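A protein chain is absent from this complex, but the other protein chains hold their places.
Letters are used for the chains, namely A, B and C, taken in the order the chains are written, and counting of residues starts over at 1 for each.
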């Protein structure tokens, strides 16, 4: 049966996704403006749970205070009416020409101060709307000319900015968690904090590191040929997977923002498998909203936009169901067992064993049966084959 | 004048580089075995300062204890004779079929225990030879099948291994510093700790994190489209640049291990500029050995091997000289000043300023002259143009 | 039901695939030698139709004439016994160190002459075994140093080689068709004829161009970020799709040779859809053998090898079945119709219309209703959604 999204699935969309007018670097907009209120109603109708936005997505930057108030009031009414929530909010620090050399790390100190103000103003709104996650995508923090950007100084300023804003959240009682979203390049030639790893490393240097995690996007990691599932597994290992951006990407090329799964479908399956059922050997799952950050194709009208919004949710549900079946299959359990997948959780040393004891144990080296270990088959091919079968819903008689 | 390498340049080479017999995935060896002693003499003659190796590079794995002793004795004699040092050593945990699913993170616990033993044995030799850096490249720690490797458990085991070995070094008084070398893929489909960032993040979780840094390789980062200069700048920022591997790579493709600079020459220039002269706005430089990890072309005989070894060192020296000239050029200093490159070191907030004060200052937002900031030119094009001129040694009359 | 391969499916495997001993650039072999005869029996048992090989795969290069005869005789007996055929054969012009600068395009003329001899010798065997397709993969025809390879001269020599061998086939009555296999890089830094397009362009310059087509490999195109389905569509358009190599690849990185579909699964679906059912708007299909050119994971023993061989075939069958269902779905037909997919077959000009008449028709420009065309939705999102549903076997009630 065709999957039907419900609020319990916790699906959310950026207002800038279904609202993208499809203006790109080479061509003009092909779709009209989508008002926030309309987006709320339509997403609720499709089965979504949340909507997210940048300050400027909802309130056009040149609005008067009165216009701003009206927009926000109407938006809140639409939320109340539909039950849609705002689980996450973020700041646009990339669209205005003022941010052409970055926000927190612009060489121009006035820009940096302006950027902090812009964020704080929107954090106030985020708190008012109940957003618990505040995302930082530093798309303009970077450079094209290595000689013209002092990366060490830039990281100092980045830290200064995040530290200050964390303090602001704490002092105001906003109780937000921050999530940094890495990206390797585009629109800058090279962006600071280009991968999940770089962002996690940066976070380890922050004053309030405990309240800062990451918001990894499928396509951003895959633009750098990195395995998204591995990346979020490391983030889970460090207890830093605060939010996710789901979409699709065909490897290293321009940022495509395809529908979730329309890039590397097989990896989308392992991603959902990890988020929903934890690591193959067990472990925590992800419990935040399943957030789609994609762009509907420029060839589509609004009917195509909603078709693609639905497609994101349907595919996620299908992958979740297939993951459940995969995990429950006795053949799979046996194959995982034979491959020693969960056994990797067993420490390499015995309980209380010292390295002296390890050295003193000849079975570990001097008399180790290395040939047996050299020739054993791990059986990963079999696990992969079963995964593909479950992904494709191929059900049949068990093998001989 | 053609640059001439000297010991003061601190150039080192892996024995596996000039000693590579040029057997690749598609073809047989084209060159004979190169003995360690011969490599020591020839590298010393060319002006190198150090030689590094994996345990199995120097001592063939199937050697008897007596053969091993003889090889090591002769190698030490060659070092003594030439003055060459061994600044770094490392373990081969990837060549033997036993490591086909990894060393520290193999699903097979016996393999993990064997791997620890193999490392400790070689650390003893490293201590004996005075190596101060011990490198960990986990080329087989990874997977091709997402469903068959529990990445969280694997990172637990990775940490367990490094923690134990760190303790071993401390207890033995070896006083080594560990350096983890990231790589995104090849030979595994996806390798754990795939980038500088992931390795730095992992290190933040270690018990003895203070003695563990990274050994980033130019090509490994560029295989993931990442900016190597930015990466080592972040490592310097976190005081974790313990060692470097210099070579060349033409973007995301197979691991080429070209001569340093033969991939992205312009970025090689910014790398040397950072290593030798610090960030554009000032800051620490790198003072370890300049280590080349490359593969001489398979088309070459030993004459070509030594030609390419020399080429690595010559190019580094040339880039260092050009960097010095670039930094000293008054036009460059003026352009950096105008672009605000060093000014980024100035905190965004005034000394003692609180966010309340920032909010209370209307010049930061309400009355900010945003149009001036939007239309200013940063002058990065000019800095890039000067950098290219200095790189190419184009000297001429100053501009009109 | 789990799909079961049969001879009618026309699946073939390279002997070098299931026979790969898993020696890679960083490690030693993990599996024993697989004899040709054993491969024939096992593949036949699994449901394959054909086996292919390089000269040196079947007959080790240093065999005596007598040994060679014995090997061939036994191999033929196995073919006769199992009914397996040899639809394609090819030459190893890359493994021996003599080919380190290429075969047909080596700077060393003696090598070039030797290469031609090696090919002709194997073509005689190919004719004897009934191979109708002879493949040319020029993996060593290329360079790492742009200044050291005259590409124009190399293409002259490439053409000379292919022209001569074509004449040889004609004169001998072998009636073979040649298929050139493009690859962008690895093992050479850059390989000549790097993509489907370059090979097709080269073929247009050959004397016997009518008997030369291409053998495109999934992974080789995807290493260059190119769309394999688009590539074979252009080859079909030029009537040059003589053979195919099916496998999997995760974008631009080292040559992975994964099981078919284990890279970009969605594109594997569109590939099978094109091969089996022709272009979306109709057109010829592919009728040669479905040839798998993959490498079983290095972690596997022979059980894993045969598991993965089976996985290739099973997945192909599943994709074929899903393609048939996709094409037969009335919703799909309606969506394709609305999107004008087949309508693209209609010429842009009316029958007999001249450009003067086009210019004279104001409805094409002066009075063209451009706004209607600007705002129409093409409905591609819907087609993609249906394709995903059929790929995953999601069947359900039709939408409202």
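As a convention for this text, a contact is a pair of C-beta atoms (placed from the backbone, for glycine too) under 8 Å apart; a residue touches a chain by one contact, two chains touch by 3 or more.
Just so you know, these numbers come straight off a predicted model, no measurement behind them.
Engineer: Where the complex has a chain not shown, which of B:207, B:276, B:300 or B:346 is the residue touching it?
Structural biologist: Candidates B:207, B:276, B:300 or B:346; residue touching the omitted chain: B:300.
Engineer: Pick from C:60, C:130 or C:281: which residue touches the chain that isn't shown?
Structural biologist: Touches the omitted chain: C:281.
Engineer: Could you tell which one of B:206, B:311 or B:342 touches the chain left off the display?
Structural biologist: Of the listed residues, the one touching the omitted chain is B:311.
Engineer: Looking at C:44, C:93 or C:196, which makes contact with the chain not pictured?
Structural biologist: Answer from the full complex: C:196 touches the omitted chain.
Engineer: Even though one chain is hidden, which residues of chain A still touch it in the full complex?
Structural biologist: With respect to the unshown chain, the touching residues of chain A are 22-30, 94-97, 99-101, 139-140, 144-145, 184-187, 189, 223, 250-256, 258, 297-299.
Engineer: Residues of chain C in contact with the chain that isn't shown?
Structural biologist: 96-98, 100-101, 104-105, 107-114, 116-118, 120-121, 143-157, 160-161, 164, 167-168, 184-185, 190, 192-202, 204-205, 223-227, 229-231, 233-234, 236-238, 252, 266-267, 270, 273, 279-283, 326, 336, 339-349, 355, 358-359, 361, 364-365, 368-370, 373-376, 378-381, 383-384, 387
Engineer: In the complete complex, the non-displayed chain touches which residues of chain B?
Structural biologist: These residues touch the chain not displayed: 1-3, 30, 222, 225, 250-253, 259, 261-266, 296-297, 299-305, 307-308, 310-311, 314-315, 318, 322, 374-382, 384-385, 388-389, 391-397, 399.
The rule is short, and it goes like this: only the chains that are shown with their structure count from here on.
Engineer: Between what two chains do the most C-beta pairs come into contact?
Structural biologist: After counting contacts between each pair of chains, the winner is A-B.
Engineer: Find the geometric centre of each of chain A and chain B from their Cα atoms only, then give the gap between the two centres in Å, rounded to an integer.
Structural biologist: Between these chains, centre-to-centre, one finds 29 Å.
Engineer: Distance between chain B and chain C based on Cα centroids, please, to the nearest Å.
Structural biologist: 38
Engineer: Two or more other chains in contact with one residue: find those residues in chain A.
Structural biologist: 225, 252, 266, 374-376, 378-381, 384
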